[in-house]
Every structure is written in C-alpha cells, then in structure tokens.
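The complex appears here minus one protein chain, its other protein chains still in place.
By letter and in written order, the chains are A, B and C; residue numbering begins at 1 in each of them.
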Amino acid sequence: MGKGRLEAFSDGVIAIIITIMVLEMKVPHGESLDSLLPLVPVFFSYILSFVYVGIYWNNHHHMLHTCRRVTGPILWANLHLLFWLSLFPFTTGWMGENHFASAPSALYGLVLLMAGIAYWLLQQAIISSEGSASLLRKAVGRDWKGKLSPVLYIVAIVASRWSPWIAQAIYTSVALIWLVPDRRIEHVLRGTEA
Amino acid sequence: MGKGRLEAFSDGVIAIIITIMVLEMKVPHGESLDSLLPLVPVFFSYILSFVYVGIYWNNHHHMLHTCRRVTGPILWANLHLLFWLSLFPFTTGWMGENHFASAPSALYGLVLLMAGIAYWLLQQAIISSEGSASLLRKAVGRDWKGKLSPVLYIVAIVASRWSPWIAQAIYTSVALIWLVPDRRIEHVLRGTEA
Amino acid sequence: MGKGRLEAFSDGVIAIIITIMVLEMKVPHGESLDSLLPLVPVFFSYILSFVYVGIYWNNHHHMLHTCRRVTGPILWANLHLLFWLSLFPFTTGWMGENHFASAPSALYGLVLLMAGIAYWLLQQAIISSEGSASLLRKAVGRDWKGKLSPVLYIVAIVASRWSPWIAQAIYTSVALIWLVPDRRIEHVLRGTEA
Partner (left out) sequence: MGKGRLEAFSDGVIAIIITIMVLEMKVPHGESLDSLLPLVPVFFSYILSFVYVGIYWNNHHHMLHTCRRVTGPILWANLHLLFWLSLFPFTTGWMGENHFASAPSALYGLVLLMAGIAYWLLQQAIISSEGSASLLRKAVGRDWKGKLSPVLYIVAIVASRWSPWIAQAIYTSVALIWLVPDRRIEHVLRGTEA
C-alpha cells in the first residue's frame, strides 16, 4: 500500500478538523461590537486548538516522511489518531462556550492526552514495522517532549478541578514547547543534564 | 481517465464524511460533566460509524489498487457507493440521539446494507472491466466476508424491531470481522471446511 | 501554472459540496419511522443534486484532461463554475424542505442554468487558450447536450410557476440525458438527422 494516499487522506481529515472548529464560533445576532464579547473565550480556545492541530499536522508530516511502507497496524494507528483529533472541535467549542470552566477544561486535556497517546502508538507502529534500523527511532531519540507532554496533560486535568486557569497555562505551555524549534531547547537541556 | 483523480475525489468525500459525523455531537449548553450524559450514546454511535468508514476507506484503497483503468460504470458505481456512505452522518446522528431505538437502528442497518451492496457492485464493475485475468477476482476469492455481511445486516434490521441491542451487537461484530486481519480467520475457516 | 493543483482544488470543493448537501437533511427529533416522513422530499432533492454534482465532476474531469496549460481566464472561469455549484446545497435544501414548491423549484433551475452557462464559459476559455488545433473543440463537437440543457432549464423555470412537477420531470430528464453514455444517443441522433 502506498504512503501517498494515507498522507492525502490524513491531510484531508486534518484540514477539515482545523476548519470546522471555526463553525463553533456562531455568528451573533446583534450588530454591535458588544455582541462579540461572549465569543472572546471561544476565539481564544479556537486559537489554542488551531495551534495544536497545526503542530500535529506538522509532526505527522515529518513522521510519515521516514516511513517507507504502510502496514495494517500503521493504517489503523493513523485512523485512531485522527479519531481523537476529530474530537477537538467538540472539546474546543464546549470549553470556549463555558468560559474555560472546570469540567470542559479537564475534558479538553483528556482529548489532548488521548491524541498524544495515539500519536505515540502510531510512532511505535512505524518503528516496529521498520525494524532495528528504523530512521524514525533515531530521529525520535530520547523524545523528551513526547514523554513530558502526557505528564503535563495529566497534571492539567487534575488541576482543572481547582483552577482551570492553571490547566490553560499548562495547555499553552505544552503548545509553546512544541512550537519552539527543537535544537535550542535540546541544547539547553543537554547543558542542564551535563 | 486516470485513477488518481478518482482516488483523490473519493478520499476527499470519505474524509469529509468521517469528520462531519462529529458535528452531530452538539456541544451541550451546561458546563458540568452531567451535561455530557445525553451525548454518551451519540459518542458510541460515532465510534461505530468511524470504524465502518475507516474500513470502507481501507478496503476501497486496496480495491482500486488492483484497478488499472477507470471506465464509466466504475466511475458511477464509485459515486453510488459514496452516496450511501454520505448518509452515515444522518443515520449515526439519528441512532445516537434516540439511544439506539428500534427504527433508527433498523435504518442504520439499511444504509450499511446498501453501502455493502454498492461496494459489491463497484467490485463487479472493476472485475468485468478487467476481464478473465482480473487481479481483483483472484484477490477477492470466495469473499466470505462480503457474502456474510449483508446477511448479518438483514438479520440485524429484522431483529431491531424486537431488540435493538441484538442489532447493535451484530453491527459491532461485522465491524470486528472486517477489522481482524484476514489470514488467520481464513486459515481457521479453511480448517473448518476441510 | 500547473493543472494538478487546479484539479485538486476543484476536486476538494466539489467533494465538500456533494457531502455538505446531506447536512440539509436535519436529524429528526422523534424516534419513529413517521418522523422521517417530512424528510422524504428532502431526500429526493438530495439524490437529484448528488447526481448533478456527480455529472459535473465527471465532465469537469474529462474537460480538464484535454487542457494543457492553465491561464488566468481558465482559472477564473473555473472558480465561477465552482461558485454556482456551491449554491447547490442551498437550493437543494430549500426545494426539499418546501416539498418542491414553485419558487424553490424555479430557483433550483436558475442555479442549474447558471452552472451550465459557467461550464460553457470554462469550455470556451480552454478552447480559446488552445487555439485552432484544440483537442477539446473536436471532442465537444456539436455539443447538442450542452445546447439543449439550458433551453430545458429555462422551460422548467417558466413551467415551475404553474406546475413544479413538470419542472422536476425536466430536471430529472436532463440528468438522465447526461448519465446515459454518449455514443448510443449520438448514434440515434445521427440516424434521425440523416
């Protein structure tokens, strides 16, 4: 099975997810700027999710780049990842409409966590299909981002019970960790470890 | 006519179908976890349909892989399949919102049945365009899954009148039959037949 | 400018149009089969539009196959065609929800007419960019379908004022004219003309 169609299908699904999220920002009935006020938290949750989906698309692209053939497990691990990503519009809308309340913030983190686990499973499926000489295994390396993120998501889910704002701060920090180019941070970390 | 654009168009339609199904899970107005309770059956019907659409995408890909040229009948048989798949979001939403009641469960099975028939028609269109040396005919073989599934769908549609849960169990079983890799099951069956 | 991206973009837009039309079939609140009754006309209008969009996608593909380079006028004529096609979900939904009443049936025909004109303009843009040796000009030939369709649409629009059912019969007939493979009909017509 060719890699091209898997990429094209994933691109299609991710493009639709990133675009229909905006439909949760319902057009207000009033014509004054005030009528936009209730949408401000929805807008911020949209920005956060847009960045997350963008990061996933970016990393997904790089990961598949190293993959040479698509096996059954890779295909289903990929659909499993797309499943959790497809829930982003729902959790984004619920969190935004309820002004970052406790339960919606926790659910948002849970779906982030599941997507992170699904991404890790896809990574393992590709590595195990490629054997010991896997390019991806070398590229992933110690994968401190991939290991740190789920821990932070769990902290955020627990914290959202008392303070949803701590959860938001953590979600934003994780997004920034992935956004900032790798080498510099890895350099810093190597320095700390030494 | 090239195969590439048929694949790209089908991928696009299937990617949209699998993604807009999630729009049937309307964001609840409350902010408590309780407000998610009515959505639980919608969520389970979404998972079921996500798996079905994933199976169709996967099989569609393999089937077209063996097809060397696209004729008029293949093109229209493909659109006919996409038509029935496009009704999945509707039947999924209706079944989920009504907590797997009788009529929605039966309609869900009817659309599964029609999609199964449409898939079989597309398979026949490709085989007949390729003549006696058709790769697909050999690959399909005895096609016990393709023959068993419609029978099970009909049983489920009839059963949903008395017990929708039997219908759900059948829909889930058919999905699992397709999910589990072929060779082992075929081996088992060959053993039973011997 | 390459042809590939124009095809990919058109495929994407057409795939979305054909799929979001189904969103006009709102999931009913009741769980009985009776609650589906009001949706029957919406379902039939959906089938009609699905077939029309399928025909456009099919013909669009064949037309671009003959096109060797994409000029500015071709690009904008293509976007103009996509604009009118993008109105199909709206006119389909309005016609279906109002049980094929006069005004919605007339508007449905008007958008079909505009899409037909837009298709013809795109055809002319490709022919004029290719000069006298245009492959498309030869392929189009006398183009009796392309000339007959707008006349029939106008008849249907006028007729829908008195009898929307005549309009529906005409819309269905035009779809069938395009569905039936060309050669046989052309053969019949050539016989009549001789």
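Things worth noting here:
Keep in mind that, in the parts below, a contact is a pair of C-beta atoms (placed from the backbone, for glycine too) under 8 Å apart; a residue touches a chain by one contact, two chains touch by 3 or more.
It should be emphasised that the depicted structure is a prediction, and the values quoted were computed from it without experimental measurement.
For the options C:I55, C:L87 or C:L121, the residue in contact with the chain missing from this view is C:L87. Subunit A residues in contact with the hidden partner, per the touch definition given at the top, are 7-8, 11-12, 14-16, 18-20, 22-23, 25, 27-29, 31-33, 36, 47, 50, 54, 57-58, 61-62, 65, 179, 181.
Although one chain is not drawn, its touching partners on subunit C can still be listed: residues 1-2, 5, 8-9, 12-13, 16-17, 20, 23-24, 72, 75-76, 79, 82-83, 86-87, 89-90, 93-94, 97-98, 101-104, 107.
Everything that follows uses one rule, which is that only the chains that are shown with their structure count from here on.
Overlaying subunit A on subunit B by C-alpha atoms takes a rotation of 90 degrees, rounded in steps of 5.
With respect to subunit C, maximal separation of chain centres occurs for A (centres as means of Cα atoms). Separating the CA-averaged centres of subunit A and subunit C is a span of 39 Å.
Annotation for subunit C: residues 12 touch two or more other chains.
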